[in-house]
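What follows is a set of notes on a single structure, which appears directly below.
Yeah, one chain of the complex is gone here, protein chain that is, but the others are all in their spots.
Letters A and B mark the chains in the order given here, with residues in each chain numbered from 1 onward.
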Amino acid sequence: MELERRSQWLRGVLDLCVLGVLAHRESYGYELIQSLHVAGLDGIQGGTLYPVLLRLQRGGQVAAHWREGGSGPARKYYRITPEGAETLRRSAADWEAFAGGVSAILREVAAR
Amino acid sequence: MRHDTWLDALAGELRRHGVAAETAGNVLAETAAHLWESGDDPLRAFGPPQAYAATVADSVRLEPPPRRAPGGPVRLEVLGITKRYGRRTVLREVNLTVRAGEVAAVVGANGSGKSTFLGICAGLVSPDRGEVRVHGALGYCPQGGGTSDFLVPDEHFLLVGAGRGMSRAGARDSGRAGAAALDWDPRGGTQARHLSGGTRQKLNLVMAGLGDPDVLLLDEPYQGFDQGSYLDFWQQVRRWRDVGKAIVVVTHLLNTRDGVDIVLDLTPRSEVRA
Partner (left out) sequence: MRKTLVVAEMALREIARRRGVLAILLIFPLAFYLSRRDSHAGQSIRFVCLGIGWAMSTAALFAGSAARAVEPRLRLSGYRSGHLYLGRLAALWTVGLLLSAPYYVLIRIDQEHIRYGAIGLIMLLTVAVAAPFGLALSAALPRELEGMLVLLIVVGLQMMMDPASSASRLLPFWFSREIGTYAVDHTDGGYLTRGVIHAMVCLAALLAVVAVASGYRLRQRSHLRFVARR
């Protein structure tokens, strides 16, 4: 996949994907990367993820607290806030509409 | 790159970008934990410390920057300054008012009289017309020069400090603190003539701020600074602003993020293209 375009796409949706993962349960940075990988978004680096988490935290979409790690350094756990859940709900609906249109155009190409 | 070298560099860069200490601490802890757990190479996972710190600073900054409260009492009044060299009018009826806690940038093309204007404000050059009023004490940093070739930095601090009525120890400590803010250690007894151009300008800048003047006039003082020192310089300007000084900076590089309140453009009106 073309890297330049992929990073553009990612820039648009990564915050929503993070909110989507956190909607299930709270998580910390490294674990989030693994979850995203499992879901199909692989190759996300720490340098890309953490600034997104900072922005979400600053915007009130997520809240964070520290928890002692069992065998290792303390971890900063993020959980989704009511505002974040609301943003996620609205954006998910917007995405359905948006992606639907794009898919319709591109499906024809893939089929040919 | 080893983890702790990279993390140290990140810590320094975060400080340079003005990230609050507590936030920076959190970021560093989280980043260190991630590296510990993932075993990633920091350069691969996060990139060079300078770039990552810039991204973090951007993410952390509240936007838009809160509109600053109106400034305090007037500290510098410049009224109707006109200056001619022969038949060429370099400055025509220039006015400027700077209050405590404000930063003014003086911009303009080469030869538009920026340095002359600052020299007039500092009382080193006489205008043909107009007047300047300074409320309090004045500090001035020229574009170059202003240092004594055969003296070491500490001696410069003592000299300026004595003029401002500071004790020897007070002047020396104040000078060293000012130098530290610009990422420079002035101990070591190097004579000014042996300092590099950028370091000499740091000395110049520290001397200008010594003794807590109320008004600071800085003529492109960052000549020869590397990128990091340039950021440090604007950090220092913001710190001075936050303690209520009035600062005028002559510059031809203006970054909208630098937090400037007033812009005085000295480009002659006839040359401004629509």
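We take it that contacts are C-beta pairs under 8 Å (C-beta built on N, C-alpha and C of every residue); 3 or more make two chains touch, one makes a residue touch a chain.
Quick caveat: nothing in here was measured; it's all calculated off a predicted structure.
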> Wait, the hidden chain, what does it touch out of the ones we have here?
Replying inline: B
>> I'm checking contacts with the chain that's been left out. Which of B:5, B:95, B:148 or B:196 qualifies?
In response: B:148
> Out of B:120, B:179, B:206 or B:248, which touches the unshown chain?
Replying inline: B:120
> Of the residues B:54, B:96, B:109 or B:159, which one touches the chain left out of the display?
Replying inline: B:159
> Hey, which of B:34, B:75, B:114 or B:172 is the one touching the hidden chain?
Replying inline: B:75
>> Give me the chain B residues in contact with the hidden chain, please.
In response: 73, 75, 120-127, 130-140, 142, 145-151, 155, 158-160, 162-165, 191, 207-208, 210-211, 214
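Note that in this section only the chains that are shown with their structure count from here on.
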>> I'd like the Å distance between the centres of chain A and chain B, where a centre is the mean of that chain's Cα atoms.
In response: 39
> What part of chain A is in contact with chain B in the complex they form?
Replying inline: 28-30, 33, 45-47, 50-52, 54-55, 58, 69, 72-76
> Across the complex, what residues on chain B touch chain A?
Replying inline: 26-27, 29-38, 40, 44-47, 52, 55-56, 58-60, 62
